[in-house]
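With one protein chain removed, the remaining protein chains of the complex are shown where they sit.
To keep things simple, chains are lettered A and B as they appear, and every chain counts its residues starting from 1.
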Amino acid sequence: MSLISNALMSDIIFYVVAFAMVATAVAVVLAKNLLQSAVFLIFSFIGTAVLYLLLHAEFNAMAQIMVYAGGVVIFVIFTILLTSHLGESTLYVKLPRTFIALVISAALLAMLVHFILPAQELVTSTPTAGASYASLSAFAFRLLSTDADGLVIPFEIVSILLLVTLVCAITIARKTKEEEDK
Amino acid sequence: MNDIASFSYWILLFPFLSFLINGLYLCRKDRNACAGVSIALNGFGAAYAVALAWQYFTSGIAPGRRIAWEYTFLPFTKDLVASVGMLLDPLSVMMLVVVTLISFFVNIYSVGYMREDHSSGRFFALLSFFSFSMLGLVVAPNAFQMYFFWELVGISSYLLIGFWYHKPSAVAASKQAFILTRFADSFFLLGIVLVSYVVGSFDFSVLNSLNFADAAFQGTVNLGFCTMAKPEALTLGAVLIFTGGWGKSAMFPMHIWLPNAMEGPTPVSAIIHSATMVVAGVYLVARLFPFFAESGDTLTLIMVVGAFTAIFAAVIACTQKDIKRILAYSTLSQLGYMMFALGACTISGTHAINAIGYSASTFHIFNHAFFKCMLFLVAGSLIHQVHSNDLDAMGGLGKKMRWTYWCTLFACLAISGIPPFSGFFSKDEIIKTAFENGHFVVFGVALLTSGITAFYMFRLFFLAFHGTPRSEGVAHAKEDPAMTFPIIALAVPTIFGGYLARPVFEKYFRPGALQVPLVSSGAYHSAWIPVMACGVALIGIFLAWFFYCRPFANVARALDAENRPVWYKVIYHKFYFDEIYYAVTRQFIFAGVAQWMKNFDDYVIGGLIKFVTFVCRKGGELVRELQTGYLPLYIGTLLVGLLVWRFVGHLPV
Partner (left out) sequence: MTLQHCLILAFILFAVGMWGVLRRRHLVGMLLSIEIMLNAANINFISFAYFKAQDATAGAVFSIFVIAVTACEMAVALAIVVTMYRRHHSLDVNQLRDLHE
């Protein structure tokens, strides 16, 4: 540990994690089986959580794992299992389509990167956030504060949104009378 | 005065109401009720106008100018405002009386004339509309309103001339009248635009008080295609405005529509020729007289045009056999008189004005309206009895229709200028104007025309009422009370109008404040002119008697149009003006301009439109093809668009 400094360590971890995330993301895209895709997505999300930890956003990392890796993706897996008969071959994608999509995406990436490359500020800037900027208590105080910079109203709105979504999802997905009769 | 004047817009509203009631409601229901409403409302209007005139001329306001009411109609800019209003001055009050009275009598007459016509409800409605338009024109306090009603007069004359639209000739005549007057009206509009652009006002009082020597008119004005000095631009505007009156009053060479307009019902001819429509041109010149007087040699142009038309039409009238056409050419000739009387006000070689011609001309409008209307009513009455327009089919009617006979005699004497009938007073004034102001050529023309007028009027008179009957219809001819009453009523102003109204006209009818020098009398005086004019007229009457009514006169020979020398045929065919017009319109306008325009429209404009629709349709098909419903394609297109935009649109990226 003494050979390598703390900063170097975190750099190494960052690159490793970044590589893993990109690799798993590519795997998500390219996997033939959707179940495989979903599993790769879990790994990608876990990598993201690690990245959050590197950025000292503990609460976000936690939420990432709980909501995404633990919630959403599992939900997706359930849906996949629900909707596809096992053994049904996955929808075949032709190579030209993959290639064209790759070219377009690459062009987008090139454009975006080209956009930020000249900004020296992005390279030289050092972290400004305090160590506990994303701790649980910081979140709680902000979310429930009624001060001028408090976020209680968005918080409430999000809660209502979740409720509405819940009702909405059930309404959409439930069987109608005729379908039940069939 | 105040009460009567301030509600004087009712004079306009009565005919308009009649038009609305008859046109919208009654015309399909009850023809007799239509006639009743029309006569009653026009009678109210006439009574009101007479009362107004009585008050106006007796209460001392007379030469004064008064706006009875005014309403801002179209404020183009802060300074240039087009308003509608009601102007009362001697000229407009006189015209109000003339128009309403004539319209009233013509309405009564139409009851008899249109008795057998099943669409007479429409006729009464349109007749009221016609007089409404003319009244609106007469009381206009500015050029804009005048133009507005000017066009209404045009459209209502179109509707009335083409009243019997099942007759192709009537349709052609109404179209001809409309197109020809529209052609002239477009110049009128141009003139109004030009003058109001330079002056900044439509108002007659402003236009009439212009002094081109003012500092305000010293610069130049840019007319878009050229730049000209302001006084020149105003003179051009004056000529353009006069062109409107030129066409409306059917002056040579835009005269051909008026005789052809005889295709309409005779009451329409009566009202067109006496009170409405054709006198609008003369009225316009009288209304803007100070402006024309200021505008260089415009008055000289008016004089030449008027004088030429006077003798030109009179010569043609001598050979015609259609009784209405004779009267039509007579109207042209008389309008020429009025026009050149106005034009001849300017003293030869100078710009000074001798206003005698102005009062003579307006006086002649007044007198002519009554006797010409009466003559047309007589003509209609004869046609109605004999069922023919042709003098060939008449003769000897005097014994059958005594009242009509005597009234016609009075009217013929009046138009010939024999004292004491009304025409004498105004006509001799006109001839005197030409002489006093030194226009000797015009004077000679006028004198000659006076003789010719007497000749052709008494030719008509003798051929129609004397001699032996030349057709079956004459035997059944009889007086029709509904038609004879207006004739007799109009005989009253024909006999007494001249003598009674003369003081009024001489006292009050002055062209208003003139910017040019005004002289009280012309350069030459002569007391012998009335005597000479009468003498010439008597010679004309004698010649007519000699040719057509002397014992053992060969009337058949006199009426023969075939075995005639060339000059007679040329005159008989109206100098082939109709043919020239047709040739020009067909060969040049239809075959040349219109055909090219049509081809241009068909191939260039139409092709362009077809091309545009083709592009739209193809584009639509293309876009429809793009809407494949493939989600990835949409997203991909979006991204490609973004990328292309970034490089083509030079985003700061």
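Everything that follows uses one rule, which is that contacts are C-beta pairs under 8 Å (C-beta built on N, C-alpha and C of every residue); 3 or more make two chains touch, one makes a residue touch a chain.
Everything numeric here is computed off the predicted structure, so don't read it as measured data.
Although one chain is not displayed, its contacts with subunit A can still be listed: residues 10-11, 14, 18, 21-22, 25-26, 28-29, 34, 37-38, 41, 44-45, 48, 51-52, 54-57, 59-60, 63-64, 67-68, 71-73, 75-76, 79-80, 82-84, 90-93, 97-98, 100-102, 104-106, 108-109, 112-113, 116-117, 119, 122-130, 133-134, 138-139, 142-143, 149, 151, 154, 158, 161-162, 165-166, 168-170, 172-173, 175, 179. In the full complex, subunit B makes contact with the omitted chain through residues 627-632, 635-636, 639.
Convention: only the chains that are shown with their structure count from here on.
Per-chain CA centroids place subunit A at a distance of 89 Å from subunit B. The touching residues of subunit B, when paired with subunit A in their complex, are 632, 636, 639-640, 642-643, 646, 653. The touching residues of subunit A, when paired with subunit B in their complex, are 97, 100-101, 104-105, 107-108, 111, 114-115.
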